[in-house]
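For this depiction, one protein chain was excluded, whereas all remaining protein chains were kept in their positions.
To keep things simple, chains are lettered A, B and C as they appear, and every chain counts its residues starting from 1.
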């Protein structure tokens, strides 16, 4: 292997609009505040964020209503703020790829938003979401995300889970009705998370949210926005989570970042932890036909100053491109192809028995196979995985 | 609080058939073998287990095919073994409350059963399951469980998850067809687990399995068999998992035991860890109308001799009854009722907005509520949770 | 069991000064701010906290310098604030049982305090600690705690761990020198934590900190302040952690709260999670001769209003007293005594071989025992643990 770091190399990993990278306004705007410390960076004007991200090669942004419009803004101020962002987007050629509601920061949501025990709060949450959906529609967001940050509980006795799920469904059904009524070209996406800030959240994983969607009035217009950190916190494979989401046709959006298992929500720079799982994720996204944004929901370390934020943002995109290239190398590598063959990977795509019929059952019973013979072969996964690691380490 | 341990007391927690306690043959038959050590207890004859469990007050047993019939049994031997168990059940009044297939112990399944990359293995797995379903039907098991112990992967590259889900679905669809064809009065139940013995399992949680069921050919005949240890390994609330399962109408069976979060699969005596989550689980089962068995999938510590196994089994049932009594106390306690009121728990059962209509939306927009006013109240959950803890500790 | 909740009962769990309960000013003063939300409760005046805690039966408080004296206070203001607290303490009969420095909240500490890469920051951290030690001494705090909240790293490359440990040691050695020089009657206690707010903290567990103390210039004046939540985050037994700390003679102070494993730092009400581990902890503290405060480092759920904070505080103490009573019951229960005997618990206190001698070695070799014979017995731990659970549930 000859390492030639060159202009060509740095060009190769330079993002373009076609790569569809987007960032939450709250990500590059993150001030570094955490449970144990005050902000270490100044607030960034959303319009500046848009311009800076455009220069770096992103194609879009996402936002909570509150990232843009303060609680106490008058309707005129709200229109002025939204109009200004609209112009900045137009000037830079950037899009709003996703919008969402902040239903977690204000103390009113301390007991939940759609699942607060207080009906008044629940009504306020839905009203706030309607207003925010309007902003999203006005700015052209094709996907509207629901992260139920406060939809959970610390004291188990404080909420009957079935009631909470009923209210959650009622809210989503109502808001689907609203979007349809307004004829917004918008799909909804639920973002699961197991815990933090609540002790135990409802719809804790991709799986729970997928099942929940099946119970909705308009299941076809609701999908998922899975997030690396959220699934990984529970020690689950994010790659598998996204794969099952795609299998159900429900990958409407994605939140990419980095996270160690069994930890507080870290929202690290994309790819900075769990490189192998991240590689298979990128490979999956690229090969699945997923057309949505590659959206980063992460933030710079608290030790960074303003400049470090842009290093962070550039790093997210660059790592994605590096891994995308490796996915292509994977597909072209003859030794890897041979290892996949030795592991019988393609054979898993072949039907086992087909649809049930009494004949098929009888055939199977009469010739089930001999387990002791079938058990002999090896699957050569060590070799395959080692080739993956070497590909990841640039040794292929 | 006056503590009077008396005959009356020990009678009060004595299980009866009506309590519907059942145990896997493999649980009381567990030999104490673990990854680092050999068996510490002799194998128990299944008929002896049935008799012993009957004496202790259980109403049923469950079993893998291999718990009963050895791999190399002739058809005549198989019939003799099954017949003998049938007689023991009849003599003791015990039932087979659930049956399942061992698709994990034999080396043939090292790469998976329904999702092995080797089609021959997949066919063998389905054939073995058909035979095992026959035994289950013959012994009257109303529920047939699928735990995909080997359906997973260590080397991510070794299985495309979508292929694995396709094959999983194909197998379940085929076996539903078989059960229907044979006119067995049997429902199927999937048992999720996040990992161990595989690095990452397909259908890792209750949520993922619920979503998967929605994609089946006969979703109505397939539900779940959630297990305390399996959900808890990922740090998720088992109480919430079972509640969502019930909410979807999919609690077909349950595996009760004890587990610490973030650990290897411990299968501890029911109630011996996570007493608060366990209490709410028992309360939920008792109040939900669930009619199925209270089934223990646990085993005695490896340090126990044969006698210790029965201490273990008795302890599982006794703790369940203790917690059931506490659930009744909870319902009758006026101070707890007041605390539930202060936390507005019942208010979560009230609809927030009802079905969508343009009028309802307009009404909500015109009077959304004032967040600063709505934020003022407290929810008094500390007091509620403390009352729960004191109830659990017998101080109420 | 007859449950008689009576005046006598509620008296029985009423804390007194002799119980030595103390609370951090920051605990009852916690405003409910978290990573995803703003404060839900107003700031509490420290003097009000002292008075309220005194009424509830606490004997003392602890504090960070910043809990009391703002950054921008003049020396005169500082003296006035400290003097006012001194008078409130005298009026109420409360003590300052521990003091500590806030080395994590201000942005200056974003890269660490004693282990910041910036030498200026490190010097500032030591200077701030000296000033804070003076306040602690003036208020009579016998223990001074060091929690290295920011002593860690996200980017592994950013700190050589050996350098960080060198600087940590240098700072503690210097501050020991300062305490000795000032002739303060004060011992130092290190509080370990595995992560959060930093990705990986130095001195992550009780064990690492104990080992570190052995390398100090004045190891005899430095001990530990272990915290339930911090050890439990890593899935380790806090009971075992405190037991090893006591075994080394290093339990100088303790931070009691509640925590689920593998989660963000929850600081829940004492005893509200992990009741079995908590019971053994209380039993250990009571039986070990530990004379220090039973100090709570926890906070009320964010859903609580001001009143809920005092429910929380009362609950911490009440649960401790309940568990203390159960520890006494444990010691007096003949059935438990029999079970301990059956498990050979006392036999573990007997020397195995004594000090080495060639004769002892020869004797052992000549009669090593027969493993197959020694392996036969059971240890009856299921029965013992079930009795513990029933004691905890008030069924004994």
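FYI, a contact is a pair of C-beta atoms (placed from the backbone, for glycine too) under 8 Å apart; a residue touches a chain by one contact, two chains touch by 3 or more.
Note that this is a predicted model, so its numbers are computed, not measured.
Listed residues A:300, A:327 or A:364: the one in touch with the omitted chain is A:300.
Only one of A:134, A:297 or A:385 touches the chain withheld from this view, namely A:385.
Considering B:192, B:262, B:293 or B:378, the position touching the chain not shown turns out to be B:262 (whole complex). Counting the whole complex, the residues of chain B in touch with the unshown chain are 32-40, 104-107, 109-111, 149-150, 154-155, 158, 195-197, 199, 235, 260, 262-266, 268, 301-303.
Listed here are the chain C residues that touch the chain not shown: 71, 106-108, 110-111, 114-124, 126-128, 130-131, 154-167, 170-171, 173-178, 181, 194-195, 200, 202-212, 214-215, 233-237, 239-240, 243-244, 246-248, 262, 276-277, 280, 336, 339-340, 343-345, 347-358, 360-361, 364-365, 368-369, 371-372, 374-375, 377, 379, 381-382, 384-385, 388.
Of the residues in chain A, those that touch the hidden partner chain are 1-5, 9, 13, 40, 235, 260-263, 269, 271-273, 275-276, 300-301, 303-309, 311-312, 314-315, 318-319, 322-323, 326, 329, 375-383, 385-386, 389-390, 392-396.
The criterion applied here is as follows: only the chains that are shown with their structure count from here on.
Chain geometry summary: the mean Cα position of chain A and that of chain B are 31 Å apart. Note on chain placement: the centre of chain B and the centre of chain C lie 37 Å apart, centres being C-alpha means.
Multi-chain contact residues of chain C (touching two or more other chains): 40, 235, 260, 262-263, 301, 303.
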